[in-house]
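To start, I am sharing the structure in question, which I have written as structure tokens.
Some chains have been omitted; the remaining ones sit where they do in the full complex.
Every chain is named by a letter (A, B and C) in the order it is written, and numbering of its residues begins at 1.
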Amino acid sequence: MTINNTYPITEDLIASHGLAPDGYQLILDLIGREPTYTELGIFSAMWNEHCSYKSSKKWLRTLPTTGDRVIHGPGENAGVVDIGDGECVVFKMESHNHPSYIEPYQGAATGVGGILRDVFTMGARPVAAMNALRFGDVSHEKTKHLVSGVVSGVGGYGNSFGVPTVGGEVEFDARYNGNCLVNAFAAGIAKTDGIFLCKAEGVGLPVVYLGAKTGRDGVGGATMASAEFDETIDEKRPTVQVGDPFTEKCLLEACLELMQTGAVIAIQDMGAAGLTCSAVEMGAQGDLGVELYLDDVPVREERMTAYEMMLSESQERMLMVLDPSKEEIAKEIFVKWGLDFAIVGKTTDDLRFRVFHQNEEVANLPIKELGDQAPEYDRPWREPGLYSPLPADQVQEPEDYGATLMSILASPNQSSRRWVWEQYDTLIQGNSLQIPGGDAGVIRVDGHATKALAFSSDVTPHYCEADAYEGGKQAVAECWRNITATGALPLASTDNLNFGNPERPEIMGQFVKAIEGIGDACRALDFPIVSGNVSLYNETFGEAILPTPTIAGVGQLDDWANMAKIAGANEGEVVMLIGCDGSHLGQTVYMRDILGETAGPPPEVDLTAERYNGDFVRSAINNGQVSSCHDISQGGLALALAEMCMAGGYGMEIDLTDVQMPLHGLLFGEDQARYVVTIEEKMAQFIANNAADAGIQFRVLGKVGGDKLVVKDVLELDVAEMKSAHENWFPDYMA
Amino acid sequence: MIKARVTVTLKNGVLDPQGKAIEGALTGLGFNGLEGVRQGKVFDLEINGDNKTAAGKDIEAMCEKLLANTVIEDYSIEIL
Amino acid sequence: MKTAVLQLPGLNRDRDMLAALTLISGQAPQTVWQTETSIDDDVDLIVIPGGFSYGDYLRSGAIAARMPVIKAVIEKAKKGTRVIGVCNGFQILVETGILPGALMRNASLKFVCRQVKLEVATTQSAFTEGYSKGQVIDCPVAHHDGNYFADPETLADLKDQDRIAFRYAEGTNPNGSIDDIAGILSENRNVLGMMPHPENLIEAAHGGDDGRRLFEGALNLISA
């Protein structure tokens, strides 16, 4: 692919750049002439779905993005949230779905690399990572290959870079057969007065290229991310990018060192559509023009054209506007870390984006329009149909509750993910207080005696499929709940909205309703969205993935000495349910995996109860009154109790004999806003009184003890047997 | 018994961080004049039987299915 | 005692190690960058931390082992200065030849991060004297290439000379190491190389402090 700048612009070429006729007309209107080949590439990169959010912008604007703690919301590389003492947490989540399907190891690795770069570009040192993964059915021929490649890619990059992976999700469903999801999250900590933005300031200042050299990797990658898969997939292969975590680690250290010197005026990582996107964003946000001289760009391949350089997605690169008086200092730091450092352009006052290559001006475009005049669509959407209510007594009961619970906890989706997270370094940096396997990952804040941060990532796609609005709410609520279950106060969240083709009204309808649900839940729970990512066109041969709006959140613990874990109960303690008795079986694991049906609506999230119950549990944890805590999510009360027993290595004696409700609803219902806590006996009455006074629903379930999980007259399972079934599914499957 | 060697190398243009680091290290050790280092893999296979044509076909299938990641790698087969 | 922690590009558990040594010794160690050619005379303990020096490209620790600063470390080690190489540090020391054998890819071919149990195989070294022989301690591992290999003669030497410092306790060998070896000593017993990360288990926040005695021993903080 070495096409020069005079290559004729044909209709096919325009279409192959993902530009619809109306989009192309807008270009003609803007510049008053036919674009050059390079310019066409630049427009396609800036205006594709991935970079311009043209289908989603209208709806994203409705999300709550502000709050007392929010310093920077969406629009920057990552969201920035105050954690006190002059420090802030910087975080974001991003998808690398299509690249991971094509080349699972490198796709996942570069996904992790990209999100880490987003975080440290802002001046933050990454302290935690998560990965939310979705794969096809376990029996599908590609699934194992994808799982193994993606997991080793996530680990390969994150472990070498040196950030602990503290959480994530892994789920299997046939709807991801042709389109896996890899959503990577990273968080870093920065000084509140040491945050760097991408907005350039000052005319005539040097634009500096930092990091690795440019190759032809991923040319057209962002365009690919916005296209449906079809048989031409093989032809799209050469765009694979290879990650180099070693260079990224050096880039991190060099950037943080450089930022200390006061040399950096603006900085932007080169992610999707590399040089183009980063240069345009810096100029457009700062109301400045930018000139680039491509002959000065460090390249690692011969005869690269302007088009290729502008669209390359080579990894581990940054663009920066530099204080010219500090040029030598800056250069020294980069040389010390073995990285390329080159002045490749300057800022101007003409609001043009001008690119020069081999004595030729290959592009001259209006920078503001390029940055934010992408066509915006109000795509037609159709409200999805809803299921009518399904009371538990209309759902078939299991014959053997014990066997049913056993089969759930050893199932592909509910079994332990240890096989995955033991391939990730969960301990590096020495601050991990809770590693994966509990409700949320928790890390200490370096240099602070008592402060810690909690992280969780959640969504239940089957709920979203059945009712996108409730599903959107539920994703937020579950994330908030998982953070709360450690005793942390949820601060803010980030989203990664994975959907099918937005040009189909029913898909667009899912998108619209999910955002509405997310927005309502974030408002009710004071959990603003401060950054995010949209991944559309996740379809193969016209079949869309399940709607998957992943929500990841961050919470703060002021004193981790009072933190709850899923394990930690002592013999004789009281087991208590906070929240209502279970009865909702629609769209549950029981319904889907045991009965093999997808009936009924998903559980409704009562946001008021969610908030009250959560605040109650959190304050009990913070007051040191709770010895262990676990939220109830998929699999219901039965699975939550089993998970607590397996994590702690003890049994429980539960008695539900006086509850006059269908037993399968009680045990497997996935009603929301619920937790299980264990409490010292002498404290139990006090907590019960408090709950009653506060109008919180609760139930004393039984006691901790023995080596079996016993539900009186219903089931009796040996904890060691449960644990081995739970732990073995994944390694056995992958063997 | 048939012995064969499969050599798997990165496609042109695919970034090779390992090769780059090795090149840097060799230069650091005082070896001048290096213009490039690319790292690849070899697999030495021993296969029962003596039908070289059949073995060659099998090995090609092994490369396509497992030994090479044909998205980013090329392979070559040598029956010894 | 004065301590120094090496900093090579790609090492990433240097911060963990600096924090651990600072906590245990009460003073921050000196840091030594890759380009230094000598190490201060008064340094009594040098630590090469874990990570992925130079990306661990080629072989783990291979490129780092050829850096000038490592020559300086080896010189000091030969003169009796204590040296600890943890994880990548162990791989680097093995690549220099001061510790024998090789560290190969884990038998599972996968990176592994988990808590294992270590059996203290000898107390005849500053690093292990704070434990009792045969004592089983907790310690996390986090590596991709920790599968220790030595030819039969080397292995026999290690055993005869009581130079095996730690073994993975029964059933917890995470990488296929020969003879369950997790850590070994140099001939003059002042160099320790080990795959597990004692620096990640030294305080309540880590969920235990079994790793602490190792550093206390190395720092002469154990009163007889």
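What we mean here is this: a residue touches a chain if its C-beta (ideal position, glycine included) is under 8 Å from a C-beta of that chain, and two chains touch if they have at least 3 such contacts.
Predicted model only: the values in this text are computed from it and were never measured.
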**Number of copies of each distinct protein chain, complete complex** = A x1, B x2, C x1
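Definition applied: only the chains that are shown with their structure count from here on.
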**Message:** Measuring centre to centre with CA averages, how many angstrom lie between subunit A and subunit C?
**Reply:** 36
**Asked** What is the distance, in whole Å, between the centres of subunit B and subunit C, each centre taken as the mean of its C-alpha atoms?
**Response** 34
**Prompt:** What positions in subunit B touch 2 or more of the other chains?
**Reply:** 17, 21, 24
**Prompt:** Which residues does subunit A have that touch at least 2 chains other than itself?
**Reply:** 244, 246-247, 338
**Asked** Taking the complex as given, what residues does subunit B use to touch subunit A?
**Response** 11, 13-17, 20-21, 24, 69, 71-72
**Prompt:** Touching subunit B in the complex: which residues of subunit C?
**Reply:** 54-55, 57-58, 63, 66-67
**Prompt:** If you look only at subunit B, which of its residues touch subunit C in the complex?
**Reply:** 17-18, 21-22, 24-25, 28-29, 39
